[in-house]
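Left out: one protein chain. Kept in place: all the others.
Chain naming follows the written order as A and B, and within any one chain the residues start at number 1.
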Amino acid sequence: AQSSVTIYGKLDLAVGKPVLTEDKQVMDNTGSRLGFRGVEDLGGGLKAVFGMEHRFSPDTGTQANANFWNGYSTVGLVTNFGMVNLGRQYTPAFIMMQNQIDPFGGDTVAAGRDVGMRFGGITKVRVADSIRYDLSVAGFNFGASIAESASNNGGVSNDKPISVAANYSAGPFWVGVGYENPAADEDKVWNIGGRYNFGFMTLAAGYGKGTTAAGADAKGWLIGATVPVGAFDIKAMYAANDVDGAGETKKAGIGAHYNLSKRTKVFADATKIGGSATANLDNKTGYDLGIQHNF
Amino acid sequence: AQSSVTIYGKLDLAVGKPVLTEDKQVMDNTGSRLGFRGVEDLGGGLKAVFGMEHRFSPDTGTQANANFWNGYSTVGLVTNFGMVNLGRQYTPAFIMMQNQIDPFGGDTVAAGRDVGMRFGGITKVRVADSIRYDLSVAGFNFGASIAESASNNGGVSNDKPISVAANYSAGPFWVGVGYENPAADEDKVWNIGGRYNFGFMTLAAGYGKGTTAAGADAKGWLIGATVPVGAFDIKAMYAANDVDGAGETKKAGIGAHYNLSKRTKVFADATKIGGSATANLDNKTGYDLGIQHNF
Partner (left out) sequence: AQSSVTIYGKLDLAVGKPVLTEDKQVMDNTGSRLGFRGVEDLGGGLKAVFGMEHRFSPDTGTQANANFWNGYSTVGLVTNFGMVNLGRQYTPAFIMMQNQIDPFGGDTVAAGRDVGMRFGGITKVRVADSIRYDLSVAGFNFGASIAESASNNGGVSNDKPISVAANYSAGPFWVGVGYENPAADEDKVWNIGGRYNFGFMTLAAGYGKGTTAAGADAKGWLIGATVPVGAFDIKAMYAANDVDGAGETKKAGIGAHYNLSKRTKVFADATKIGGSATANLDNKTGYDLGIQHNF
């Protein structure tokens, strides 16, 4: 049985100071995980796929969420006409679009994803009790998911969460678009973005526009750059959003990530937030110095 | 260390409608699990064995029970005179008898085990804080377990749960018997059953008779058939029980399970319940369409 399952994971810990606190601390804000996954070739292009991923906080040893397998837990089939998975899983709009623009990929204190691409509490990273379809052809990827209402809406409506995304890459060029209609009545959001790898630098930019569950207009954008310098990746991003009634949030982040190997890096990052929505908040700067290991 | 532990598991998810609800949903009613187990050969017929099995609900990513290792968690010794295991484990009456008649093995909406072979809330699938002895000789298997009262009785008595079972198989023929005296004062149950593989079809039938914790007489029976047709297993079962005071419960189930490999299948099932005990209930039919992968 052992040969049919792969164990993988990520541990990431840092010392630093998050924004909105003055406490220096041991931090784990980068999704440490332990997962099990596998593929069985059934012949004729058919494959069975499965996986489940636990998320935890290695600074304290606690599971990161009430759901033990919060990362995902799925079983599905890969066919010549696309892949279908059932279970708890990423929304296509998140994993194929919203997570693709931020040079930090949502990790470290400097990440901009949750300011510029996800805002107003509209989007979901994952849905439970869901069916998702994915198709990849010649650089083009398409994904769509639908999920049960009750397990995803927190009791606010009968809407079934829907998420659709597509992206395309060719050589140095990547472009993507996503649409999400989560489980509340009025909430929905569009995202669009792209990346271009100039060789000495990758530039990325994304935009999003939507409506919150409370019916407020919301929009956001993010620009990012990654510059490889030897074993370093120098990363910088600027993100902002504006939610009617709540005001504007801005965030700038910069980091130097030194790759010790393909699997291990040490990193240092700094960030500052601002904008009218943060006017009454203290401690708007943050920084970290940490290590990440993937296995 | 890695060579001494085997990782195994099962993921099973379906779309369908369980009985007693009108909600179509993503369902996981087939005991999805992740386990770790191993055997060490100590020489002279002696072996150390261990294992623990986590149960979870892949539709939501949550652990299925308050006990993380709800499946079992045991360590023991195999000798030439039988095997002894300590820990949380299946009762012999469940795993060697009650679970052997239902062609669905307790899985899917169509399963009959918990109607015809387990009824009146008498039986336990597993006991905690237990000692179990097993002996297998020439097709004959015997098991007996005893467990602490406090961790298994929910505070109702001082009875130590006892479970004893035996079965025998020879070629196409299988017969088994089980006895269980759980942790409450009056509860006890006998089960008996058999299977015969005619080649084109396996027929199974079982019967149980007991007394509930409240002192009520209870009995049940189950008949099942499995017909292999190419890669399909066509399964059908009918089960019923009658508990004094509660009345009669009947259940019919049918399914078509298509084996994509030894480890992976897709399946469709339908079921209907009835009987006087269900007279005031709505939504007595159910169905599912799903995939199961074992690793």
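Of note:
Definition applied: a residue touches a chain if its C-beta (ideal position, glycine included) is under 8 Å from a C-beta of that chain, and two chains touch if they have at least 3 such contacts.
It should be emphasised that the depicted structure is a prediction, and the values quoted were computed from it without experimental measurement.
Among B:Trp69, B:Trp174, B:Trp221 or B:Phe295, only B:Trp69 touches the chain that is left out of the view.
When the omitted chain is restored, the residue from A:Val15, A:Leu135 or A:Ala256 that touches it is A:Val15. Annotation: of B:Gly87, B:Gly112 or B:Gly178, B:Gly87 touches the absent chain (contact as defined above). Panel shows subunit B; residues 1-2, 4-5, 7, 36, 38, 40, 42, 46, 48, 50, 52, 66-77, 86-88, 128-131, 147-148, 150-151 of it touch the chain omitted from the view.
Subunit A residues in contact with the hidden partner, per the touch definition given at the top, are 5-9, 11-15, 23, 25-26, 32, 34, 56, 58-63, 68, 260-261, 263-264, 266, 290-293, 295.
Here is the rule we go by: only the chains that are shown with their structure count from here on.
Centroids built from CA atoms put subunit B at 40 Å from subunit A.
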